[in-house]
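Every protein chain but one is kept in place in this view of the complex.
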Amino acid sequence: MTYLAKSPWIIHYDATSCNGCDIEVLACLTPMYDVERFGVINTGNPKHADIFLITGSVNEQNIKVVENIYNQMPNPKVVVAIGICATSGGIFRECYNVLGGVDKVIPVDVYVPGCAARPEAIIDGVVKAIGVLEQKHTQMKKGAAVS
Amino acid sequence: MVSIMMGLLYLFLGPLFGGLVTGLDRRITARMQGRFGPPILQPFYDILKLFEKEQIVVRRSQNVYVYFYLLFIVFTGVLFFMGEDLLLVIFSLTLAAIFFVLAGYKGGSPFSIIGAERELLQMMAYEPMVLMMAVGMYMATKSFYVGDIVTSPMMPILLLPGMFIGVTYVLTIKLRKSPFDLSTSHHGHQELVKGITTEYSGPALALIEIAHLYEVPFIMGFVFLFFGSNWLLGFVACLAVYLLEILIDNTFARTKWQFMLVASWVVAAVFGFGNIIILSLLG
Partner (left out) sequence: MIQNIVLFLIGFPALAALVLAGVRNNNFRNRLVWVFGLIILVASVLLMFGFGSASLEVFPFHSKLLEKAMFYGEWIMSLLIFVLAIKHKKMAPIFLVVIQTTLLTWFELGHGHQLVAANNLFIDKLSIVMALIIGVIGSLICIYAVGYMKEFHENQHPEIKDRRALFFFILFFFLSAMFGIVFSNNLMWLFFFWEVTTLSSFLLIGYKQNEESINNAFRAVFMNLFGGVFFAMAIIYLFFTANTIELNQMLGLGGLVMLPVVFLSIAGMTKAAQMPFSSWLLGAMVAPTPVSALLHSSTMVKAGVYLLIRVAPLLSGTLAGLLVACVGAVTFIITSFIAISQSDAKKVLAYSTIANLGLIVMCSGIGTPTAIWAAILLVIFHAIAKGLLFLCVGVVEHKLHSRDIESMDNLIIKMPRLAWMLLVGMAGMFLAPFGMLISKWAVLKALVDTNPGLSVVLIYGSAATLFFWVKWMGKILAVVQPEKRDESGINLSEWTALYALVTATIGVCLSFPIISRLMIEPFVFGSSTATTILTRGNSLIMIIMMGFVILFRFSLPKKDEGERVVETYLSGLNVDQRNAYSAPLGATKSFIYKNYYLSKYFGEKNLANIGVATSWLIVILLIGSSLPWLV
């Protein structure tokens, strides 16, 4: 058990979402769901974030943006694809400019399907992500010990 | 001897106190917003977590500014709790704050540079009132020494009621509370991202957070000073002022810097300088 589990800070990026999933993500922060109970903060800055919540599919326009944000996050970090579009491209999968899910560009650790994904599912996804985060932290420490 | 004890006490317990206050603050804020809120110990979890993260930088020299920010904040607090000269405390605090601002410039992104400029504006806004407080304390107790002020039998607030209002006002800036959280916004999704701290991450950010925790005790100490040797009243006043700040934080939207600057200078002129003039006429 590390402190990563007690204070997972998130950054939320809307790739090409229709805003349905975004609204659900933000709903998690409202009094109804209040994820700050678990120490979750929406930072809005990749350099402070541990978990990258991404909604919508990736298209030609925002590949670079998704990569940039991912690169600017300090390790250990976890990517959570929220909603079916982020998972696989969803109904936009066949569009001429859509690449598909987020995992076409950066490694995704947790998939939260749904259209839109329900807040409960998102919170569940974040909790899963925390588990991955801890694993990655252990690996990182091992790596550091080896090198 | 007592002063050295107090200094050491601050050195070790200062951040614990600051963390608990911040934790309570977050809890109360959440309750005011109809939420449950994080655990009281959340600020400590956050900091410990940041130490578990990788260090990324924009320029390798940037973190030095943060180390010195923390160093001088601690130095300021130690001076304060050792009962040293209040003016010295304020100058040291200014030095610390300048390192923080330079850290922002060093970050080199638009967000951190604008944050640095705004922090500078904030400093310019609160500096007059804080210095006037020191002058007022001297006029009331005939000493600049914190040690003398907190043992003076007469409560300075009786002579400095205007000053008290003014200090409470600028405390909002110093505690980085809305409506004056211009330089490092507390909440994401704002035009400023995270202001000065945007380019700082992991352990460096943790140090900044620790510095913020170290700041809390002596900022509240400024309020405490107004009650001289009546320490009980001092504690009650600190509590009341802090609750008031939380209330203000949750009921006001962020203002523009123009309003902040003009308002704080006017408040300082009316309540601070007015108080000085009246005292010197009486005195």
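Think of it as A and B in the order they're written, each chain with its own count starting at 1.
We adopt the following convention: a contact is a pair of C-beta atoms (placed from the backbone, for glycine too) under 8 Å apart; a residue touches a chain by one contact, two chains touch by 3 or more.
From a predicted model like this one, the values you see are computed outputs, not experimental measurements.
J.: Kindly name the visible chains that come into contact with the excluded chain.
T.: For the complete complex, the undisplayed chain touches A, B.
J.: For a quick check of understanding: of B:L87, B:L233 or B:A263, which residue touches the chain that isn't displayed?
T.: Answer from the full complex: B:L87 touches the omitted chain.
J.: Out of B:L11, B:L24, B:L41 or B:I56, which is the one that touches the chain we can't see?
T.: B:I56
J.: Using the document's definition of touch, tell me which of B:F80, B:F111 or B:Y242 contacts the absent chain.
T.: Going through B:F80, B:F111 or B:Y242 one by one, B:F111 is the residue touching the chain not shown.
J.: Thinking of the whole complex, not just what is shown, which of B:L121, B:L175, B:I248 or B:V267 touches the missing chain?
T.: B:L121
J.: May I ask which residue of B:M6, B:L71, B:L233 or B:L247 touches the chain that does not appear here?
T.: Per the contact definition at the top, the residue touching the missing chain is B:L71.
J.: List every residue of chain B that touches the chain not included in the displayed model.
T.: 54-61, 63-64, 67-68, 71-72, 75, 79, 84-85, 87-88, 91-92, 94-95, 98, 101-102, 104-113, 116-117, 120-121, 123-125, 127-128, 131-132, 135, 138-139, 144, 193, 198-199, 258, 261-262, 265, 269, 273, 276-277, 279-280
J.: By the contact definition given up top, give the residues of chain A that touch the hidden chain.
T.: That gives, for chain A, the contact residues 13, 45-47, 64-66, 68-69, 71-72, 74.
Following the convention adopted for this analysis, only the chains that are shown with their structure count from here on.
J.: Centre to centre, by mean C-alpha position, how many angstrom separate chain A and chain B?
T.: 34
J.: State the interface residues of chain A toward chain B in the complex, per the touch definition above.
T.: Result: residues 2-4, 6-7, 9, 11, 31, 34, 36-39, 41-45, 47-48, 50, 72, 74-76, 137, 140 of chain A touch chain B.
J.: Spell out the part of chain B that touches chain A in their complex, as residue ranges.
T.: So the residues of chain B in touch with chain A come to 26, 30, 33-39, 42, 45-46, 48-49, 51-56, 187-190, 193-194, 197-202, 205.
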